[in-house]
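Got a structure for you, written out below as structure tokens; questions coming shortly.
Excluded from the complex is one protein chain; the other protein chains are retained at their positions.
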Amino acid sequence: MAGNRLPEFDRGKAVSLRCEGEPVRAFAGENIAVALYARGAGVLSRSLKYHRPRSFFCLEGHCGACLMRIGGVPNLRACMEPCAEGLSVEGQNAYPSPDMDVLGAVDWLFPDGMNHHTLMTGSRLLNQVVSKVVRQLSGLGTLPGSPEPATACESPAWDELEVDVLVVGGGPAGLAAAEASAAAGARTVVCDEHDRPGGSLLADPRHGPRDAAGRADAARRAGARALLRTTFIGHYPEDGGVLLLAGPDRLTRVRARQVVYATGGYAQTLLFANNDRPGVMAARAVGRLLVRYGVAPAGRVCLVIGRDADRDQTDALAAALVAAGSEVVTVDERREQILAARGRVWVSALEVAGADGQVRRVPCNMVAVAAPPSPASEGPRQHGCEVDLRPSEGGFAVVADRDGRTSVAGILACGDVCGATTAERAAAAGTRAGRAAAAGAGAR
Amino acid sequence: MGLAGPRPTGARGRVAAIDATSPLPARAEVAIIGAGVMGLSIAYNLAARGLTDVVVFERGYLAEGASGRNGGGVRQQWSTAHNVRLMQESVELCRSFAVELGVNVWFRQGGYLFLARSAPEVARLERNAALQARLGLPTRMLDQDGAREIVPELDPTGILAASFNPSDGILFPWPFLWGYAQRAADMGVKIYTFTGVRSIEREADGGFAVASTAGTVRARRVVAAAGAWSPEVARMVGVELPTYPIRHEICSSEPLKPFLGPMVSELNSGLYFSQSMRGEIVGGVSLPPEVTYSTRSTLRFLTTYARRLCAVVPRLGDVKVLRQWAGAYDMSPDGNPILGCAPEAAEFYLCCGFVGHGFMMAPAVGKHYAEWLTGGARHEIFDRFRIDRLRGGGGAPVGEREDFNIG
Partner (left out) sequence: MSAGERRRGKVIVCRCEDVTLKDVRHSIALGYADIEEVKRYTGFGTGPCQGKECHGLIASILASEGGRDPASIEPFTARSPISPTPLRLLAGSPDAASDVADDEDG
């Protein structure tokens, strides 16, 4: 069972991928992971050590579970690569294929795990053998093929950008910050790693692409410039402070008077056995499948509401899934202990236990895990901003005041990166931070 | 031993290598400052020779210093006979480490390939290769084709010649620390992380009062194995060291299936890169030296490295960098380490100045130091590398300058 593409959904023109030699129907507005999911629930890759089957978990480029060889390039995130006509898609680290990997036996042979630090240290000969075997099995993708002479290590020139305010992240907080900053007269640029602005709005049935586009338009009308498919990859203190952005085919070096980090959070999992099974994915990923890509899970979704999950959000997701034709059953971590996912290469059931210890099986073919996203605080941490570990809010949240000012002058933060929050609060915080940033940059 | 109760155990009933609950003993025979690979190698080797009354102080987390930041290179291609011999010994110890200490270090002898792009560089490699061959190494000179036979992905442009020693290799550094620490702890050595040494006072009986953030230990002898931070430690007993830190940066790619056999290095740029046991391409390049302890990474490094690496192996263009980091090379004025005691501080043993290749030498140096400190043979390195030579003589033989300090 896979995914049903909803009718009357704008997903761009039809294209055909070549996946392991077979043609796969896809659309230009989809990414590879979505297209493969719609084709039929499949294993995309095998894990590094135990060769466990893997499919996407977060569907937004942050979990490392969907790495495939795409267009001859290894270790690309299938959820971030747009579908194109004739694009070749191959699995990695699996023989003969991700679905049927012979080395999957390793996982079965070591049910308790395998401590590779102490493996086969008993004898010199065995140790030499195991070293050679481990080396052969190491790594994920293989080296890319020889480049065409013309493009051999073609190094495109870099862009330079000087702005008053750089907003990192184009979700609800970032778009609001960009709009407010630009409206206050600051030269404002907002960057987002995805091909469309909106961030978590695109995964939320209460908001969605139109809402996101509206906010992005508002920011543009206010004078903010948006850089899409552009990821913030680091702050370097050289030359007075450089912010490095990576686009699909070039890098941009930015100098900014003020930076607003609205980077949101990374989808996080919950702890239970086989929580990495294909079909177990972030609730937000399910939301994104439905809302952004118009693909409804066929069959039964078991929605796991984590202890600290946003219940309004999970309610909305459940209702939207039902409206789209999926069957939804809910499990609440506050009432039942989540024990294990079952299923050989794709999830087929979730085992839970009530307070009385009774174990029950919930048959399903998708498990949507709802937990607070983990604040994407790398950027602020590189500046030296203070962070606080707040387990119930996802992880290391950036400490910021009501206007988004962090412990470092000139660096602001708002939205989920300051601790998991709602889209409304994120937008309100973004507006305040945008104004504060513009003021800090000395805008009129 | 001063223990309050039974030590916590890990798997299979082993003691914890680092026991945060164990109180500092009041006395110890030897206090070692620095739980990097040198300090831990010395600690382990002392204990293996029966001297278990040892305390090791580490002010940060285990592997915080250069021992946790290097690229794992292990080479015998040096320009001085003493370094070649020391490394031949270390290579043998690396080969048996996993079985002897019970931790895999993934030592793989895939060789080191040095590339020369000018006549003087070729001459340098030839001179070194001849020395190494005399000392029994299988180092040989190769032409451009020969280099490409070993690494077919190399862009041949500008490569005049190369030297290759197939018995050089690469290891994974962190397990050395765990292996030495665990075995030393099994034998009774106490290792304290997050425990910095604040001061060292000389006692009337000739011993030392080592005052740390967790209390004071009275030790008969002290080993200063604090790497680039040795000057700070040595100053506590009035010894001025002429060593200084130079930041070296390094980075790692995403994991790839194995394809690269040797560590490859080109002399002109200081570029070096190899494929780790995890499949990552790990490497660095030379930049204008900066004297600093800072481990912050720079954009200049990353881009310079990318440019050189893409020129040397064009197929790596589409391979992605995952992370970059940095560590301090512990520099000495003549490129050689400082070992033994300074005349003004008896029983205060120095172990520093390894100019970025301390890790690979630690198995051998640790063994020799332990031999000497337990009444065994005193290896010639403890004479050759006395600090006296840097102060204008004083009886110590002058060490030849090592000029092959690269990656």
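All chains are identified by letter, namely A and B, in their written order; residue positions are counted from 1 within each chain.
Keep this in mind: a residue touches a chain if its C-beta (ideal position, glycine included) is under 8 Å from a C-beta of that chain, and two chains touch if they have at least 3 such contacts.
What you see is a predicted model; the values in this text were computed from it and never measured.
Enquirer: Looking at the whole complex, which of B:36, B:73, B:270 or B:363 touches the chain that is not displayed?
Expert: B:270
Enquirer: Consider the whole complex, including the chain that is not shown, and state which of B:53, B:168, B:330 or B:402 touches that chain.
Expert: B:402
Enquirer: Could you tell which one of B:104, B:253 or B:275 touches the chain left off the display?
Expert: B:253
Enquirer: So one chain is hidden, and I want to know which residue out of A:17, A:32 or A:58 touches that hidden chain in the complete assembly.
Expert: Result: among the candidates, A:58 touches the missing chain.
Enquirer: What residues on chain B make contact with the chain left out of this view?
Expert: These residues touch the chain not displayed: 8-11, 14, 16-20, 61-64, 68, 174, 178, 182, 185, 193-194, 246, 253-255, 267-270, 285-289, 297, 299-300, 302-311, 316-325, 329, 331-335, 355-356, 401-403, 405-406.
Enquirer: In the full complex, which bits of chain A touch the chain not displayed? Write them out.
Expert: Per the touch rule, chain A residues meeting the hidden chain are 47-50, 52, 54, 57-58, 61-65, 67, 75, 107, 111-113, 115, 117, 140, 153-158, 193, 231-236, 238, 244, 246, 249-251, 253, 266-269, 271-276, 339-341, 351, 374-379, 381-382, 387-391, 394-396.
Quick note on the criterion: only the chains that are shown with their structure count from here on.
Enquirer: Taking the mean of the C-alpha atoms as each chain's centre, how many Å separate chain A from chain B?
Expert: For chain A versus chain B, the centre distance works out to 39 Å.
Enquirer: Within the complex, which stretch of chain A touches chain B?
Expert: Those in contact with chain B are residues 48, 73-75, 93, 115-124, 127, 130-131, 134-136, 138-147, 152-155, 234, 236-238, 242, 244, 253.
Enquirer: Quick one: which bits of chain B touch chain A in the complex? Just the residue numbers, please.
Expert: That would be residues 11, 96, 98-99, 101-104, 106-108, 153, 175, 178, 254-259, 277-280, 296-300, 307, 310-311, 314-320 of chain B.
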